[in-house]
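Note that one protein chain is taken out, while the other chains of the complex remain in position.
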Amino acid sequence: MSTATEAVRLIPKPTDSHECQLLEVSMGPQHPSTHGVFRMDVALDGERVVKLKPVFGYLHRNHEKIAETESYLGSMPYTDRLDYMCSLTSNWAYALAVEKLAGIQVPERAEYLRVITAELTRLQNHASLIGFLLQDMGASGTPLMYAFREREKILDLFEALTGARMMCNYMRFGGCRVDMPAGWLQQAQKVVDAFPRFLDEYEQLFTENEILMARTQGVGVLSGELAVNAGITGPMLRASGVNYDIRKVDKYGIYERFAFRVPLGDHGDVYDRYMLRMLEMRESVKILQQALRDIPPGPIMDPKTKIRGFRPKAGEAYGRTESPKGELGFYLISDGSSNPYRYRVRPPSLVNLTVLEGMCLGQNVADVMAILGSVDIVMGEVDR
Amino acid sequence: MDEQLKSELSKQGIFATSLQELYNWGRKNSLWPLNFGLACCAIEMIAATMARYDMARFGAEVFRPSPRQADLMIVAGTITKKMAPQIVRLYNQMPEPKYVISMGACAISGGPFKQGYNVLKGIDRYIPVDVYIPGCPPRPEALIDALMFLQKKIDSQQLTGADRARHLDPDAPSEFIVPQFGAHDLEPPQNPEIWRPPLVEISLAEKNDAGSD
Partner (left out) sequence: MLEAIKSEIEANVSGCRLEVVPNSSPSGQHSLLIDCERALAVARFLRDAAHLRFDYCSNVTGIDWPGKEIVEKEKIKKLVDGVEQEVEEVRKTQSAGHLEAVYHLYSMEKKHGPVILRMRTKNRSDQTHLPSLTPIWRSAEFQEREIFDLYGIVFDGHPDLRRILMWDGFEDHPMRRDYVEPDDYEYEPTPHDEVLEKSKQHTHGVRAR
């Protein structure tokens, strides 16, 4: 991290009676870690963090403004690029909001396809996140390689289904774009069946790893009360012991049909966040097993929904889903025309960073990377 | 050297080469990219370095976190106006010879986000680009293809003469102006020495005719 963009300067602290200087370090925006263009203005007292101000906007690419000039469907490819690790869950969140706005029903098979793709997305996101987290902490290579090995298998499924590895652009208002090709279900079943073995291997490597435990336990503790007030959602909230999973609360889609549990953490530290994602992947595998078993034949699009010339009635709707990062919501205001009057993305990554400073204060500077890694941010979503 | 003689010599176990070939051979096979990702394309760039695609096969796996140690900048992702000065500064800090791959539609022209008020319409407005890869995002294979293309380009570099490589020309600039944040836009909005709006041929007459048929 010794790049020249990180301006390092010494500033004297005049009020302090001791001979003591604070070191101001600007971490980023050229990759403070593997999380994209994010910058933190950190003040250090020795190794200890005494101030940390996140600086955003280095990937602010005006998604919301562009969406106001695009048709409703025209914004769907842009949602892929919000959280570019998880395009399918972003698709779903947007489709859900428009379906609420226009009162569209989704056929059953499409709901199953959505659950399957969303949970596969969750698997690859959590696996990669743990890889990135460990990479940030110095386990260079191996964890990320293992994670990407599994991720590639899931991306192959996405590619066979949607035609693209990352930017799937798969969901439509009232269903999904294409049905699965022949043999896809068996292929998906194979990947899902093999996934727990990968998880076992992964856990064997890390869960009781002494270095990981020393680096993460008791680091970056977040209390449940603060987490709720600061609007933290997703795995980070549940690691702090608050039982709030939108899949269970809103029961959107068909999630009430599946038996799965919501893992909760006790301490709210980095280790709990790591562990929680491990457990969530196991629950996702359970959902996938049920969905792949039960998926019915039938249409995948609501026949009444217009693709071209789609104009919802004037009004507004807020639709939200449990994306792998947290609550991803879309707030749409229609004025009856073919493009939304206002299009707002509720970004879980941005709101989850609210407590970053609080978690890092008093920690060592090396822990900042671990804490940031455990938040799970994607800059496309933070800055939009 | 005569190619025929060279192959004849190699049959006898004698390897003959020129300094230029040796120089280019060494350079093209140890490109050290800058560890630098901007957006979605960066994920594909990471995927390209992982086990499945394994960019290490081409000698380009040593991602350096510092521009001082890097000689290839892969501009992977959307360049916002807020980020553009930093990119130019990083480029300026890289030692010569240095190369730039512009990865993805956004780095080429702004891509899908072209209409955005905070999006730079292509990194070639500020720094020279060697290879462009289209795609949104380009697949890892495309990045590897671009890398091989760049290797070919390096391989054909001349060490002497009028058309010698840019970094061997003492008059060619190796640093470019870093744009400043203005009240409404970056200042300057492009580096006129590098990029000017291309001449567009618009037939005004044809345009008017189009309506009549």
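Each chain gets a letter, A and B, in the order it is written, and its residues are counted from 1.
One rule holds in what follows: a residue touches a chain if its C-beta (ideal position, glycine included) is under 8 Å from a C-beta of that chain, and two chains touch if they have at least 3 such contacts.
Given the structure is predicted, the values throughout are model-derived calculations rather than measurements.
In the complete assembly, the contact with the undisplayed chain comes from A:Val228, out of A:Val50, A:Val228 or A:Met278.
Seen from chain A, the chain kept out of the figure touches residues 56-57, 60, 62, 64-65, 100-103, 226, 228-233, 242, 244, 249, 312-320, 327, 329, 331, 333-334, 342, 344, 346, 350-351, 353-355, 383. With the whole complex as reference, residues 82, 109-110, 114, 117-118, 121-122, 181-185, 189-190, 196-207 of chain B touch the missing chain.
One rule holds for everything that comes next: only the chains that are shown with their structure count from here on.
Between chain A and chain B, the centres computed from C-alpha atoms are 31 Å apart. Per the touch definition, chain A reaches chain B in the complex via residues 1-5, 29-31, 34, 36-37, 57-63, 65-66, 69, 77-78, 81, 84-85, 144-145, 148-149, 151-152, 165-167, 379-380, 383. Of all residues in chain B, those touching chain A in their complex are 35-40, 42-44, 46-47, 50-52, 65-68, 77-78, 80, 82-83, 86, 89-90, 93, 106, 112-113, 115-119, 136-137, 139.
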